[in-house]
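If you scroll down you'll find the structure; I have some questions about it.
Only a part of the assembly is drawn; its chains keep their places, and the rest are absent.
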Amino acid sequence: MIIILKSGATDAQIDHVIERVESLGLRAHLSRGTHRTIIGVIGDESQFEPAQFQVLPGVTEVIRVLPAYKLASNEAHPEPSVVDVAGVKVGGGNLAMIAGPCAIEGAKRLDTIAADVRAAGANILRGGAFKPRTSPYAYQGMGEEGLKILRDVGQKHGMPVVTEVMDPRRVEMVERYADMIQIGARNMQNFVLLTEVGSTKKPVLLKRGMSATIVDLLMSAEYILSQGNPNVVLCERGVKGFDSIARNLFDVAAVPACKALSHLPIIVDPSHATGRPDLIGPCALAGVAAGADGVHIEVHNCPEEAMSDGPQALLPAAYEELAGQIRQLAALLGKSISSPPASKR
Amino acid sequence: MIIILKSGATDAQIDHVIERVESLGLRAHLSRGTHRTIIGVIGDESQFEPAQFQVLPGVTEVIRVLPAYKLASNEAHPEPSVVDVAGVKVGGGNLAMIAGPCAIEGAKRLDTIAADVRAAGANILRGGAFKPRTSPYAYQGMGEEGLKILRDVGQKHGMPVVTEVMDPRRVEMVERYADMIQIGARNMQNFVLLTEVGSTKKPVLLKRGMSATIVDLLMSAEYILSQGNPNVVLCERGVKGFDSIARNLFDVAAVPACKALSHLPIIVDPSHATGRPDLIGPCALAGVAAGADGVHIEVHNCPEEAMSDGPQALLPAAYEELAGQIRQLAALLGKSISSPPASKR
């Protein structure tokens, strides 16, 4: 860390800062400038927070030089990680093609959609059994019955399945049915839930919160990693913006920005990022072009009957067309797309 | 709801929209303009979402006319609500003066701080036993031991106590010790947790999420209210902004904006909103001047030893001075400040 002192900091204040640094087992390196004095903190600063020095009298600013995340950083793990989702590889040149309806609404509908997205090239099936809804009066999902349907349909079509968990008391149940556990954007800083999924061995799809910085996202990944679960896939799904023209603001630069800091795979979710079917395709391609390790898209065969988020779903035919374009782009970029195993688990 | 059709919408599309509206037990009122056709939806639209109509072919936009929250709205409850926190009134002209350290760090320190803030005029004591920390390596709080300390210190000084809960499995425990349960900004859309605290009867301090709109905040309050708990106090604590000069962007207009829509009390938290001691006082006064029903401020007697968020805490003497200014302003505005009951519960 670097501690910058105020222009009028007294010698007593400077001494007090140095004492404080040294009392924590760190070394202080003093540098007096014409206008400002700075103190470099030397040693393992990972146990400390800038706030601890910020409060000292005479200090104007404290700057962290090393990242606060360690396991997620690519200093610790220089090679890109490849996460194995029941046989489907994600990361390190392997593209995840995750598709399916927002909510699981019944076995027959899910079966039809799964057949469609599998035929179009998807390699992981998604579907929500527990839905985070802004309104307490809105459809909340089928619960465990939905999880069973998801597992059975996934097995029938030979696709690993991913579904969201919202309640730490349900992690064990979701783990039994799913091949990958999703943490939604609203729960990205639900540290209780992160800790809970970190204690499973299931791959985790960690969605970026609506106002989370890249570093915040990596810190949340660190929660999961630090519990012993190394299988984290990040997901950019749009941040809060000022323009109501789209549901969120798709931050495509998050893809290379994450890769500059972390070895974890990162995929994009243009469905939630835009909320508009006509923007999903262009943003999916943009994400892959920017280096994303996968694309998460909601697909529904009858959006007007969807129980949740119908307007942001693609029809199966539109998904098929887009998946073809993604495959062409992936080929140009030298990326592979794992076929799902014929029968999983 | 108002359904706006695209400029080239066909008669078949218009008919289909009308059929769909009527199939849901609502009435449709057609209005053809020179350039656009609009359909007004007449009936109890609270069960439906704009998304359900947005997906229909030919539709360009669907606008909700009535709010999606009902219990939180001041159409349902025109008088301002007064929430009773173990004898301390909040709302309807009564100001909450909530103060205390970020985290409970031990009985002796909390006792000293409580004595100071009580003497300065605080009427509710705060302190965190479970801390939501961005880093898994940071101090996470004292847990149940901290809750006991908080309860005992509160009782000694005759102050009701408020503390945060993060885990739905801990709501029962926190309820046993606290007079008011805090939902932090990061959990504002943790619907599982909202539902859980809604099933208690304890007053809930609901902090606004960092990228939550006013309507999002009221929808989260609706979760709690709809479970049967009417005792919700909202809290503006800053939203995500683009300027790093302060920790967050204090949205003081949220105070009158909430009051224009809802009967629920709303307080301000300038400590988290700014993260800078020199901005806390001006923003606290701004909040009260704008009509806030209380002020939540972190106070610590030795910020440089604080386990969490030291830099945003006021020293007891600074709090005392500010509390005096708030009292003068409250008197000018005709607001009361409940004395805490001599011995609570």
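Points worth noting:
As written, the chains take the letters A and B, and residue 1 is the first residue of each chain.
The definition used in the following text is that contacts are C-beta pairs under 8 Å (C-beta built on N, C-alpha and C of every residue); 3 or more make two chains touch, one makes a residue touch a chain.
Remember, it's a predicted structure, so these values are computed and weren't measured experimentally.
This structure file defines a homomeric complex of 4 copies, of which 2 are shown in place.
In this section, only the chains that are shown with their structure count from here on.
Between the Cα centres of chain A and chain B there is a gap of 27 Å. For chain A in complex with chain B, the residues that touch the partner chain are 20, 46-47, 49, 51-52, 54-56, 68-69, 132-138, 166-169, 186-187, 189-192, 195, 209-211, 216, 219, 222-223, 226-227, 239-240, 303-304, 306, 308-311.
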